[in-house]
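Apart from one protein chain that is not included, each protein chain of the complex appears where it belongs.
Our next item is chain A:
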Amino acid sequence: MGIYLPIAEISVNIFVLLAMGAAVGFLSGMFGVGGGFLITPLLIFYNIPPAIAVATGANQVIASSFSGALSHVKRGTLDFKLGGVLLAGGIVGSTGGIFVFGFLRRLGQLDLFISLLYVVLLGTVGGLMLVESVNALRATRSGAAPVLKKSGQHNWIHRLPLKMRFRASKLFVSVIPVLGLGAGIGFLSSIMGVGGGFIMVPALIYLLKVPTNVVIGTSLFQIIFTSAYTTLVHATTNQTVDVMLAFLLMAGGVAGAQYGAKAGQRLRGEQLRALLALLVLAVAIRLAIDLFVTPPNLYSLSGVDPT
């Protein structure tokens, strides 16, 4: 069944989009990620213009992170103060990102930049995760006890000034890296249409040493607002948010997430991480191939933006 997307201005198959949303929802439920980093490339593979895929991806991320964050609020595993500081940085980063987005679009280099960012970031994160999880798998197989990280270990980040106390996270740390991290994620959110959980979670754990149990809730909290802000700004400045498209993806995603979460409980942590790493790498490789393969049409047309 075909449906016409009002903003993307193309006809697509409604079931393909629902299935796409469900598949990504399943994976996001299984791995505890927002899924924006999968949705946006999938939409681009499905011939949705990248600018619309990015803005709509950000819109879709709100739904999954909102429902995830709600359960963390219930369990009390959400540090509002830390989330708030991250968010302040996120707004700044996102604003900058939108500006860069519009600039690249006028230059005609937006598609390339989005693809490059995806290849580099997904390739790096996927590669690191794969190495880490394979090592962990090997360690458990050989029966060696996993090396425990000593708490209270400090790195250069903890020597920065402007310290602030985050009670829920049992953390006393400078606001500079927190704001910086938020800004970086906000920037990526507006350019790549991702929530940024796949960078935020490891950064909070390894760089800021936030306890693992509050990391996901806090990251989801900040992602809701950063992607809501990104969606709003994309809607007002670029008119690239397609609610019809976003809604179909969300509807599929919400359904898929339930089954994904159940499936995820049956797998062990390292196995999950190894699978996610493979998935992330596969997306990166697919995007990288597109950069190098001779395109069917060397010439492309685009309208001239009034700005």
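Here is the rule we use: a contact is a pair of C-beta atoms (placed from the backbone, for glycine too) under 8 Å apart; a residue touches a chain by one contact, two chains touch by 3 or more; residues count from 1.
Note that contacts and distances are computed from a predicted model.
K.L.:
Tell me the UniProt name of the left-out chain, picking from "Monovalent cation/H(+) antiporter subunit G", "TIGR02186 family protein", "Penicillin-binding protein 2" or "Phosphate transport system permease protein PstA".
P.N.:
Of the names offered in "Monovalent cation/H(+) antiporter subunit G", "TIGR02186 family protein", "Penicillin-binding protein 2" or "Phosphate transport system permease protein PstA", the absent chain's UniProt record gives "TIGR02186 family protein".
K.L.:
Tell me which of A:Leu117, A:Ala139, A:Leu207 or A:Val254 is the one touching the absent chain.
P.N.:
From the options A:Leu117, A:Ala139, A:Leu207 or A:Val254, the contact with the absent chain belongs to A:Val254.
K.L.:
Check the options A:Val92, A:Met164 or A:Ala235 and report the residue that touches the missing chain.
P.N.:
That would be A:Ala235, which touches the missing chain.
K.L.:
Over the whole complex, note the residues of chain A touching the chain we left out.
P.N.:
2, 4-7, 9, 11, 59-60, 62-68, 70-71, 108-109, 112, 224, 228, 231-236, 239, 241, 243-244, 246-247, 250-251, 253-255, 257-258, 261, 291-295, 297-304
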